[in-house]
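One protein chain omitted, others in place.
We call the chains A and B, going by the order they appear; numbering starts again at 1 in every chain.
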Amino acid sequence: MINQDSKTILEVRGLHANVNGIEILKGLDLTVKSGEIHAIMGLNGSGKSTFAKILAGHPAYEVTAGTIIFNDQNLFDLEPEERARAGVFLAFQYPIEIPGVANNQFLRLAYNTVQSQRGKEELDPLEFDDFVREKMKLLEMNPDFLDRSVNEGFSGGEKKRNEILQMALLEPKLAILDETDSGLDIDALRIVANGVNQLTNKDNATILVTHYQRLLDYIVPDYVHVMEAGRIIKTSGKELAKELEAHGYDWINADDHSKTAGVRL
Amino acid sequence: MSAVLQNLVNQPYKHGFVTEIESDIAPKGLNEEIIRLISSKKNEPEWLLAFRLQAYEKWLSMSEPQWQNVNYPKIDYQSISYYSAPKPKKKLASMDEVDPELLRTFEKLGVPMHERAALAGVAVDVIFDSVSVATTYKEKLAEVGIIFCSISEAVQTHPELIKKYLGTVVPVGDNFYAALNSAVFTDGSFCFIPKGVKCPMDLSTYFRINTEESGQFERTLIIAEEGASVSYLEGCTAPKFDTNQLHAAVVELIALDNAEIKYSTVQNWYAGDEKGVGGIYNFVTKRGLAKGVNSRISWTQVETGAAITWKYPSCILRGENSVGEFYSVAVTNNYQQADTGTKMIHIGRNTRSTIISKSISAGYSNSSYRGLVRIAPTAENARNYSQCDSMLIGDQCGANTFPYIQVNNNSAKVEHEASTSKIGEDQLFYFFQRGIGAEEAVSMIINGFCKEVFQQLPMEFAVEATKLLSFKLEGSVG
Partner (left out) sequence: MSTATSNSYLDNLLQSWQRPPASSWLDQLRANAMDSVGTLRMPSTQDEEWRFTDISPLSRLPYPVAHAAPKVQLSDIKHCYLEEASCRLVFVDGQFVPELSNIADNASAIIGNLSSLLPTGDTIARYLGQLAEFQNDVFTALNTAFLRDSACIIIPKNKSVTTPIHLLFISKQTEVTSYPRCLLIAEAGSNATIIEDYITTEEAPYVTNSVVEMSLANTAHVNHIRVQRDNQQAFHIGNCTVSLAHASQYHSVSITLGAYISRYNLNVILSGEGAECAADGLVLISGRQLADTHTFIDHAKPHGKSRQLHKCIVDGMAHGVFNGKIMVRPHAQLTDSTQLSRNLLLTNKARIDTKPQLEIFADDVKCAHGATVGQLDKEEIFYLKSRGLSELTARNLLTYAFGGEVIDRIPISSLKRQLEEIVLARTQIS
C-alpha cells in the first residue's frame, strides 16, 4: 500500500556494478517505502537478478558507483550476514543445496541468530519445532522437510516454499523475491503468493523480481518498474505489468522510438 | 572467502603444556639390555621377556614401510628413550594419594581422576608417558567380573589371560612398528569382559605423552567373551615440543561368539606448529579379531592431531555372520600428514563390513584414505559397503583415496564410492544471507559432512569431537 508519509526503507542512487569485469548495472535508482510492494520486471540479462544479489551482498558482484541507504544505514558498510540480521532477506532464484545439514537445524540457527540480534528470546529445539510447524501450515508444507538436508533433493517448488518459510521465520524489513515464481505450477504459485501476502504489512516492504505478469495476479504490486540494460527505464502502477504481458517488452521501446521519431519530425 | 576459511582453521593447541614432575627415564637407545631393563622394572615373567626379545629380533631384520603417502626425516631409533615414568612418592593406597601434580595435569586436560568427580558412568585408565597412573571404578567393575586395569598389572594378576591372547591378533612380526612395540611396550590397558556380561559403563583410557625424549609404546588388549559387550574410548594429548615424539601403539581386540566390542578414539596429539615443526608421529597398529559367530567389532576414530598419522584399524571377520565397522573422520591442517583407513578381511560366511571415511584437509596438509577389502574364497555371501568422502579447504592441500578391493569369491558383493567436495562460496553466502556467520556456517557444514561418523560416538565423545573440529578448523574458512 502506498502511503506518502511512510518511512523510506531503501534508497538506491546511481548504482553501477560489475560482474567478472563486465558492467551489468548502469545507474539504477529506486526508492522503496515501508508498506510498499515493488515489482521489477525485465528481460533476461537486464540486470534484475544482479540487483537482487547486490542488495544481499553477494561477493561476486562489484559495486563501482552509487549508494544504497537501507533504514538510514549505508548498506555497503554491512557484511552479508549483518545485512540479513538488519532485515534484508533474499529469496534466491536457485536456492543452493547443503548436503548433511538438516533443515530444522539450519532454520533454528538462522532464526535464533536474528532473534538475538533483535534482543528477542531464542527458542530451544522443542519450542522451535512447534513454532516452525505452525509457520509451515501457512505454506502447506510437509513436516518431512524439517528432517531433510537443506534443499537437498527438493523439487523446484519445494525449494521455493522453503525460501518463503525462511522469510516467514526471519520477518525481514525488506524482502527481495528473485524469480520466486519460476518453476512453480499454478497451485504452488497460489500457495507461495498467499504466504507472501500474509507476511506483508505496513512496516515492511517487498521487491518482486520477475519476468512474467503471472505472479503479479496473486501479489499485487504498488509499483511496477521495467529494467533494461542495467537501469530502470519505466515506472508505473500495476497496470504496466498487464500491458507488458499483452504487448511484450518491445512495446516500451516501440513507445520510445515513436517519441524519438516524433522529435525528429 | 577462502581467507575466512583459512582463519577459521588456525587455533592454538590447548593441551601443549608440560607437567613438571620427577620422572624415572631409561637411557636413550634400543638394545637387548634396555628390553631386559623394561621387563625387570615391570617384574615380568620369563615368557614375556622372551616375547619381547623375539619381537626385537624380528624388528632388527625389518625395515620401515615406504609405501605410505607420507614424508618425514629418518627416525633415529637410538635417540629415543624407551621408558619414562613419573616417580611415585610411595606406593598408592587410593586415588587420593596420586601425585597432586598429576591430578592437576589431568584435571586441566578435562580428565578428572577422582571417581566422585569423574564423567558419569565412564571408567578411566590414565597413562602418563610409559605407565598407567590410575584406573577408576575398578572395584565396581570387578563386581560383575570385568577386569579393567593396566596391562602391567594384568601381567601380574592374570598372567594366564595375557599369555593366552597377547600377540594373537597382531603377531610380534606383523609390521615394523608392531614389532617395535612388542619389544618395548611399557603399559596400556587391559579389559576382559566375561561371558554374558554387558559392560555397565563405558571404559576409557587417556594417554598423555609428557617427556620430550621418550616415545610412547602402549599396548591395549580387550577380550569380550561369548555374549559379552563393551564400549571403549581412547583419548590422547601431548605437550608442544619442537622435536617429534614417536607413538607406536598396538591394540588387539578379540570378540568371541555373539560378543561386541566398540572402540572409539578421539586423537588429539600435538600436531606440530603452523610451519610443521614438532608434533607426534602416530604409527599405530590396531586390529580386531571377530572370532566367534555373530561377533561384531566396530572402530570409530576422530583423528585431528599428530604430525603424521599412519594407522589402519582393521577387522578380521572370521566368525560366521560376524560384522566389522570402521567410521573415521580425519582432519589435517598446516603441514600434517595422515595416511589412514582400514582393512576388512572377510574369511567367514555371511560376514559384513561397512566403511565410512571422511577426510577434511586444510592448509598445506595431505590426507590419504587407504583401505583394503579382501574377500577370501571361504567368505560365501560376504558384503562390504565403503564410502570415502573428502573435503578440501584451500588449494594447497591434498586428498587421496587408495581403496584396494580383492575379491576371491563370486558370491561377494562389494561396493565402493568416493567423492571430493569443498565448502562452496555459494553455500556460505546462503548461510550469510540468513544471518549466520562464517564460523557457525562452517561448523554446521563440517558437522553435516561428518554426521554419519559422529553418530557412532558415545555422547560425551561426540560433543568433544564436534568442539575439537570447530577448534581445529577455526581460521581456515573464508
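In the analysis below, contacts are C-beta pairs under 8 Å (C-beta built on N, C-alpha and C of every residue); 3 or more make two chains touch, one makes a residue touch a chain.
It should be emphasised that the depicted structure is a prediction, and the values quoted were computed from it without experimental measurement.
The undisplayed chain touches these shown chains across the complete complex, B. Looking at B:V124, B:C397, B:I445 or B:A462, the residue that reaches the missing chain in the full complex is B:C397. Touch with the chain omitted from the figure is made, among B:E101, B:D242 or B:E415, by B:E415.
If you put the missing chain back, the residues of chain B touching it would be 67, 375, 377, 390, 392-422.
The criterion applied here is as follows: only the chains that are shown with their structure count from here on.
In whole angstrom, the spacing between the mean C-alpha positions of chain A and chain B is 51.
The residues of chain B lying in touch with chain A in their complex are 1, 424-427, 429-438, 440, 444-445, 447-449, 451.
Chain contact summary for the complex, chain A toward chain B: residues 56-60, 79-81, 83-85, 89-90, 92, 95-96, 98-102, 105-106, 109-110, 113-114, 117, 149-150, 166, 170.
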